[in-house]
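Encoded as C-alpha cells, here's the structure I'll be asking about.
A single protein chain has been omitted; all remaining protein chains appear in their positions.
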Amino acid sequence: MDSLFNTEFALGHMNYWLFVILMMTGLYIVVARGNLLKKIVGLNLFQVAVFMLYISMGKVAGGTAPILVDNPDQAYSNPLPHVLILTAIVVGIATTSLGLALIVRINETYGTIEEDEVLDIDHDMYSAEVAEMEKFKLMNAETR
Amino acid sequence: MEHHLILRVVTKMLVGPILLYALYVQFHGDFGPGGGFQAGVIFAVAFILFGLVFSLRQLRKLVPDWVVHQLVALGLLLYAGTGVLTLFLGGNFLDYNVLADVAYQGQHWGIIAIELGVGITVFAVMLSIYYAFAGRPPQLDDKDW
Partner (left out) sequence: MELAITILLFLALVSCAIAIALVRNLFAVVMLSGVVSLLAALLFIVMDAVDVAFTEAAVGAGISSVLMLGTIALTARNEKVPPRYSLVPLAVVSLTGMVLIYGTLDMPNFGDKNAPVQTHVGPSYIERTPKEIKVPNFVTGVLASYRGYDTLGEVTVVFTAGLGVILLLGGLGKRRKRRRESN
C-alpha cells in the first residue's frame, strides 16, 4: 500500500477518486431520497460521473482536442471515448425524458410523486382487494 | 408569458440566429466540433424558446404535431436509407466509398447524409417530447412559481 503515498500516483489517480465521489453522491440520492424526480436527477449525476471516467481515460498528456492541426507531430487525445460518450449523452436525455413522462403518469394516477406514499396507496389497494376476496369467499361458503 | 415585453422582444431577436447557428453546427461538423446530435438539440431549443415565451398554441400552429411526428421517423429512415443505398450500389451497409467516384468524396457525401438524418431525428424527438410535456394541463399556476 506504500504506493498510495507516492505523489505521482496520487495525482495521477485523483481524477478517478473524485469521479467515484460524484458517482456515489448520485447513488446516495437514488437510494435514500423518496422523491421520484430527485431520483432521476441522482441517476443523471451517476451518469455524468461515468461519462467523466470515460473521457478522462481518453486524455493524453500533452495532447490536444482530436481535430486535425497542421503540425504532423502533434499528439491527439483518443477520439473513441468522445464518440461513445457524445451519443450516450443524447440517448441519456431521451431516456431521462421517458422516466419523467412515467413520473407525470404516476402523479396523475396516484396524486403524489413520493415513493413511500405510492407504496402505501398500493398496499392499501391490495389489502382492500384481499378483504373483498375474503368477504366473497365467506358469502359463497354461507350460501353453500 | 404574455406580459413579459422584454422577453418577447429578445426572443424575436434570438430565434433566427439560434436556427442559423444550428445549421452551422450541422454542416460544419466535419471541420470543427459539432454534428447532427448537437445541431438537432440546438435547432429544437430555438423552437422551445419560442414556445415558452409566446404560447404553445402558436408554436403548434407553426409546426403542427403530425409534422414533428413524421420528422421523427424521417430522420431515422434517411440514416438507414443511406445504408441501403450503399448496399444497392454494390458496397457494404453504410460503406460510403461507393457513393462517389473518389472514395473520400463518397465518405463526405455519406457523412453529410447520415448527420442530417441524426439531426432531423434528434430535433423532432426533442420537440415532440416538449410538446408532450407542455401539452398537459399544468397543476401549478403561474403565480405559484
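First chain written, first letter: the chains are A and B, and each begins at residue 1.
Heads up, the rule we're going with is that a contact is a pair of C-beta atoms (placed from the backbone, for glycine too) under 8 Å apart; a residue touches a chain by one contact, two chains touch by 3 or more.
Here the structure is a predicted model, which is why all the values come from computation and not from measurement.
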item	value
Contacting the left-out chain in the complete assembly, out of A:94, A:119 or A:138	A:94
Touch residues of subunit A, complete complex, unshown partner	3-4, 8-9, 11-18, 20-29, 31-35, 37-38, 40-42, 44-45, 48, 51-52, 55-68, 75-83, 85-98, 100-105, 107, 112-114, 116-117
Positions on subunit B where the hidden chain makes contact	25, 29-35, 37-38, 41-42, 44-45, 48, 52, 65, 69, 72-73, 75-76, 79-80, 83, 93-94, 96, 103-104, 107-108, 110-111, 114-115, 117-118, 121-122, 124-126, 128-140, 144-145
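One rule holds for everything that comes next: only the chains that are shown with their structure count from here on.
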item	value
Subunit B-touching residues of subunit A, taken from the complex the two chains share	65, 67, 86-87, 89-90, 93-94, 97, 100-101, 104
In the complex with subunit A, residue positions of subunit B that touch it	31-33, 35, 37, 41, 122, 125-126, 129, 132-133, 136
